[in-house]
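Data block below; observations after.
Here the complex is missing a single protein chain, while all its other protein chains stay put.
As written, the chains take the letters A, B and C, and residue 1 is the first residue of each chain.
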Amino acid sequence: MIDKRVAGPAEAVAGVKDGATVLVAGFGTVGIADDLLEALHEQGATNLTIVHNNAGNGDVGLARLINSGRVAKVICSYPRSGDYSAFLNAYRNKTLELELVPQGIISERMHAHAAGLGGFFSPVTAHTKLAEGKETREIDGVLHVFEKPLKGDVALLRAMKADRWGNLIYNQSARNFNPIMAMAADLSIVQVDEMVELGSMDPEAVVTPSIFIDRILVVGATS
Amino acid sequence: MIDKRVAGPAEAVAGVKDGATVLVAGFGTVGIADDLLEALHEQGATNLTIVHNNAGNGDVGLARLINSGRVAKVICSYPRSGDYSAFLNAYRNKTLELELVPQGIISERMHAHAAGLGGFFSPVTAHTKLAEGKETREIDGVLHVFEKPLKGDVALLRAMKADRWGNLIYNQSARNFNPIMAMAADLSIVQVDEMVELGSMDPEAVVTPSIFIDRILVVGATS
Amino acid sequence: MTTTYKPLNRDQMAWRAAQDLQEGAYVNLGIGMPTRAASYVPDGREVIFHSENGILGLGPKPEPGTEDENLIDAGKNYTTLIKGGVFMHHADAFLMIRGKHLDVSLLGAFEVSEAGDLANWTTEDPSFPPGVGGAMDLAVGAKEIRVIMDHTDKNGKPRILNKCRLPLTAPGCVKRIYTNLAVIDVTAQGLFVREMVEGMTLEKLQELTEPKLQLANDWRALTPPAMAA
Partner (left out) sequence: MTTTYKPLNRDQMAWRAAQDLQEGAYVNLGIGMPTRAASYVPDGREVIFHSENGILGLGPKPEPGTEDENLIDAGKNYTTLIKGGVFMHHADAFLMIRGKHLDVSLLGAFEVSEAGDLANWTTEDPSFPPGVGGAMDLAVGAKEIRVIMDHTDKNGKPRILNKCRLPLTAPGCVKRIYTNLAVIDVTAQGLFVREMVEGMTLEKLQELTEPKLQLANDWRALTPPAMAA
């Protein structure tokens, strides 16, 4: 019987390697897998590349990983959000590299990897500093920039409900990057508040089909 | 008050121009907007390019448009499905052009247009006859083929339920191409079985958000 | 002769921008002043607001005590969903933006050029990391890009320029500019003043604007209701 639940946080993040690219879902403080980020801190992997919309908040989760010197690079659209002192210190000390990518291009680059594509042309960033060094092409009279797929070795996700196969539904705007990151990583790990019986979710309303999910950590509604 | 309902079939397809590219959703006989196709036949637009997975069945809908000489080109993955005699006759008489595109590439090319992209590289068709004449590029050691976005002037859609804004949900495998075609046309017209009150659909479960829909033809559960 | 005029306050600017949002329009409001426009849509008009983080159908701020921690807008403030509103994931939210599905994107700006070039993502302060968020996606995406900003910077220098000095967000995208002094359209024939606050003259407005301004034949006074600043 398929059951993707793991026994605890350590098992959830077991095997994440040094140098891994980790997709961290969430927007602001909403839809972030806090427990999985803490578990990754315990687990010890280092030299990580983090893909996230922002760059950590306070001294928990991603910020704690940064403060512990475990993050080599952040791919994000907007580091300056909330208390981003962890990122700012590392950035100023040049111990961390920043790749700034527009929010919609981060998403679409992950979609491209998820969909098995080799890259795409987009008009976003054309004629701007963020296109410097990138291949461009005029298509139908509009300058486009070539964007490469973005792949995670691991995705750390947060959902509201899962079944034992890993079908997921989310809570309102906590959906954000979760479904697209779930599709774009080799190993997709989700922290969920609640497990439900297989077959109890509406098959028309499942947002992330189980095929994209590898491990489920049940944290409970208190998280 | 926003209300995208139209009075009848004629109003639903009013303004479709000669030479238009029409995205026709459906797979086999499931999820096809039969009433809109009949209305388009009545409306009279000709020299149409049709994008559809198949190429019509019997002498209704798309097949009837073909038999009436109104279709100049079909972009599809598999014309030989069901009773495709209408297509076959036109194909043999060379009155109709066929562009054969793999099923997943039709979908992804529409996604590319929907997402405002200028095209993408895909490994599908590389090293095959269907890549002849197309730009190729080796990416990470794998040959890829450049695919252009596919845009509809009009999309003819079929859904189970709509609200007055045009939020849509579908019936099981009748979903098929409908959501992706809804996103890829300038004018998206949907035939629905049932209207529901605004706010009565689960906001987590709407499949096609209203922004993609322009006109709604209510046909009733008898269709 | 001294020119006497009173600039609009921020709520009046938001009010003015809101008057142009039509029934049935799908609109993204940038963080900050643009977001205020949602409060000033005329009664009875249905306008559907989009948020980059996956919401179509944003409602007003929640009443105190009713905030839902899983329902925030792109500015990371608590928000609500109106009837008919739906959720989607980030890639679909940006598909809506980039694919020209939104009717209007109303953005803040540092600078706008005569050609409609937009600079609103970085002031190039070297002591802080840059951040772009969804600014570039929004600037190329919507069917129409409108900007809302103060007419001049805090030193009284023009922000409507012959060419932007700050790095571009996107070239040639802005169609209309709402400032605290005027409403200006960017056209292939140059900048046209559609409205000016009472007491303003074209000459005075030109002093505060780098590129040449033309007064539209049917220009009128910009007279929002009184609002607390």
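In this text, contacts are C-beta pairs under 8 Å (C-beta built on N, C-alpha and C of every residue); 3 or more make two chains touch, one makes a residue touch a chain.
Keep in mind that this is a model prediction, so the values were computed, not measured.
Though it is not drawn, the left-out chain touches A, B in the full complex.
Considering the full assembly, B:Val124 is the residue among B:Val16, B:Val124, B:Ala185 or B:Leu198 that touches the omitted chain. The chain not shown here is touched by just one of A:His113, A:His144, A:Arg158 or A:Arg175, and that residue is A:His113. Listed by residue number, the positions of chain A touching the unshown chain are 1-2, 111, 113-117, 163, 165, 167, 183, 198-199, 201, 203-204, 206, 209-212. Across the interface with the omitted chain, chain B contributes residues 27-31, 53, 55, 77-82, 87-88, 91-92, 98, 100-105, 107-108, 110-111, 122-130, 170-180, 207.
Methods note: only the chains that are shown with their structure count from here on.
By C-beta pair count, the most extensively touching chains are A-C.
If each chain is reduced to the centroid of its CA atoms, chain B and chain C end up 35 Å from each other. Centroids built from CA atoms put chain B at 33 Å from chain A.
Residues of chain C in contact with at least two other chains: 81, 87-88, 91, 94-95, 97-98, 140-141. In chain B, the positions touching at least two other chains are 111, 115-117, 203-204.
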